[in-house]
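Shown here: the complex without one of its protein chains, the others still in place.
For clarity, chains are labelled A and B in written order, and residue numbers in each chain start from 1.
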Amino acid sequence: MKRFHYLFKDRLALLSVFIITSTLAAGVFAPWIAPNDPEEVHMELRFASASWEYLLGNDHLGRCVLSRLIYGIRPSVLWVLVTLAISLGIGTIIGFISGYFKGKIDALLMRVCDIALSFPGYVMTLAIIGVLGVGLENILLAFVLMKWAWFARIIRTSVMQYSNAEYIKFSKALGVGSFRIMWKHIVPVSLPDIAVTSSSAFSSMILQLSGFSFLGLGVQAPQAEWGMMLNEARQVMFSRPELMLAPGITTIIFVSAVNFFTDALQVALDPKLMSVTKKKQGKGIYQAANLHGKA
Amino acid sequence: MGGYILKRSLLAIPLLLTISFITFVLNALSPMDPAEVVLHAQGVPRITDELLAETRRALGMEQPFLIRYFDWLLSCLQLDFGNSYVTGKPVWSLLGPAFLNTLQLTIISVVAVIALSIGLGMISALTEGKNLDKSIRGVAFVLTSMPPYLLAALLVWYFSVKLDWLPTNGMDSIQSYILPVSVITINYAGIYFRIVRSAMLANLNEDYVLFGRACGLPEGRIKIRLLRNSLQVAISVFCMAIPIILGSTVVIENLFAWPGLGMLSVKSILSRDFPIIQAYVLVLAAAFVVVNTFSDIINALINPKLREDM
C-alpha cells in the first residue's frame, strides 16, 4: 500500500511502531527474554533495589519486577490484541454482510448492533464480571461482546460508501460473485478505516483492562499484569514509591505509542488531513471510532 | 420535526425492552440459586430441601420464565428491584442516592471537558502547525495515555497532601469535587479536544470564512462566527460524552471514595450481591438509551441534514 509510505517518513510514527513491535515480541518470547521466573517468591529480597540479577529490583514478595513486567505484556497487551482481533473479525463479517447486502439483513443486524451498543462499555464489563466472576477471561469476553458492534457499524458505513462506486456496480453487472467482489474490491479499500478504528480501540482497551485489574476485578494472583502491578505498588505507594514507576511508565509509553501510531496512520491514510481541507466524509468515522474507543 | 422526535422516541422503547430482557437473562445465568442466596442472607443456619422449595415458591420461581420476566419488569418500573442479599435493604434505597452522586460528578465533569476541549481545540486550530498547537496536542496525547488511577494518585499526593489545598476523598464540600472532576476532565478532554480541533479546521476552510477574509472583514467577527458554528459541534460532543462518562467513573469513584454507582457496583461484585448488580446494569443501560435518544433529537434539531437518515 503506497500510502503507508507516509507513515514511514514520520519518525515519531516509526518510533511508535518500533515500541509496539518490540513490546509485542517481548511478550511472545517472554520465557526467553525474562531474566527470572516472574512468580518465584524470594522473601529475603522483599523490596530489594535494582541489582544485576534483578535489573528493576524486587516487589513485595521479592519477585523480579522486570520479569513480571515482561510477562505482564501477555495479559496486558497480547490478550487484548487477540480480543481485538476476534471482535474485529466478527465486526468485519457482520459489517460487510450488512453493508453489502443492505435491505432486511442490514436492518436486522443493525438493530442487534444497537442493542449491543446501548450497554455502556464499563457497565457491560461489570455486569459480566458480576455474573461470571472476577477474572481476565471474563473481562476479555465482555470486550468482545462490546466492541464487535462498533466495528460492524463503522465497517458497514465504509462498505456502503464504496459499494456504490461505479466499478463495483460494473462488476455486479458482469455477474461476478458477491464474495469475490467483497474480497477483491471492497476489502482493500476499507482496510484503512478498519486499521484506524482498531488501533484506537486497542489503546483504550489496554487502559480499561488495567483499570479493572487495578480494582482487583481482572487478573488473579500470581499472574503478572501491569494494572495489577500498579495496584500492588499502590499499597506501599508512600514507603516504596519506586515500585509505581516501572509499570506506570511502561503503560504510559506503550499507550502513547499506540495513540501516536493511530494518529500517524490516520494522517498517512488520508494525507489531506495534514493541511486545511474540506471535511472529508470518512473523517466522521474516525471521530466516532475515537470517541467510542473510550466508551 | 415533531414526527422525527416521535419516531426517534418510539424507537427507544423496543430497545429498552430488549435491554431489560438481556439483563434478566444475565441474572438467570448466574451460578447461584436465588432461593439459597436469600436464605443465607437471612442467616438461616440450616437449609433444608423443604425450606428451599418454600422459598422458591415465595420468590415465584416455579412460574414460567416469561411470566417471571414480566413480573420482574413491572416491579422494576416501580423502582422495586428487590432487596440486597447482603444488607437486606431495598436495592433502590442504595442505588438511587448513588446514582445521583454519580450523575453530579458526571455532569460537572462533562461541562469541564467541554469547556477545556473547546478552548484548547480553538487555540490549537487557530495556531495550526505552530509550536503551540503541537505542544497542546503532545500534552493531550500523553495525558490521555495515562491510566486514570495513576494520574489521580499523583494529583492527590500533590494537591491534597503536599499543598494541603483539597480533600483527598469523599463528597463533603465543593472542594471535594475538584480532584475527581480534574482527573476525568484531563482524561477525556484529550479525546474531545481533537474532535473540536478537526471540526474547527474544517470550518476554517468553509466558504464563509474565505469569503469574509476576501472581503476584508475583521478577523474578530469571523472568529465569532466560527465559534458559533463550533458550538454545534460542542453540543453534539456534550451529548455523546454524558453517557460515556456516566458509565466509566468506576475507577475514579473507587479511588476518591466517591459514594456513587461505581463504588457500589464494585462492592456488590466482590460480595456477589446480584440484585444490586442487576439493577445497576439495568438503570445505567436505560439511562444510556435515554440520553442517547435525547442527544440524537438535539443533534437533529441543530443539524437538519441528519434527519434525512431516518
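One rule holds for everything that comes next: a contact is a pair of C-beta atoms (placed from the backbone, for glycine too) under 8 Å apart; a residue touches a chain by one contact, two chains touch by 3 or more.
Everything below uses one rule, namely that contacts and distances are computed from a predicted model.
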| item | value |
| --- | --- |
| Options "DNA 3'-5' helicase", "Nickel transport system substrate-binding protein", "ABC transmembrane type-1 domain-containing protein" or "Cytochrome c oxidase subunit 1": UniProt name of the undisplayed chain | "Nickel transport system substrate-binding protein" |
| Contact list for the unshown chain, restricted to visible chains | A, B |
| Absent-chain contact - pick from B:264, B:279 or B:300 | B:264 |
| Residue ranges of chain B at the interface with the undisplayed chain | 36, 40-41, 43-46, 86-89, 94, 97-98, 131, 134-135, 137-139, 141-143, 146, 150, 153-154, 156-158, 160-162, 164, 167-171, 254-257, 259, 263-264, 267, 270-272 |
| Sites on chain A contacted by the missing partner chain, in the whole complex | 9-12, 15, 39-41, 43-44, 46, 60-61, 134, 216, 220-222, 234-242, 244-245, 248-249, 252, 256, 260 |
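Heads up, the rule we're going with is that only the chains that are shown with their structure count from here on.
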| item | value |
| --- | --- |
| CA centroid of chain A to CA centroid of chain B, Å | 21 |
| Residue ranges of chain A in contact with chain B within the complex | 114-115, 118-124, 126-132, 134, 203, 207, 210-211, 214-217, 227, 230, 234, 237, 244, 248, 251-252, 255-256, 258-260, 263, 273, 276-279, 283, 287, 290-295 |
| Of all residues in chain B, those that touch chain A in their complex | 15, 18-19, 22-23, 26-27, 29-30, 128, 141-142, 144-150, 153, 188, 191-192, 194-195, 198-199, 201-202, 204-205, 240, 243-244, 246-248, 250-251, 254, 265-266, 268-270, 274, 277, 280-281, 284-285, 288-289, 292 |
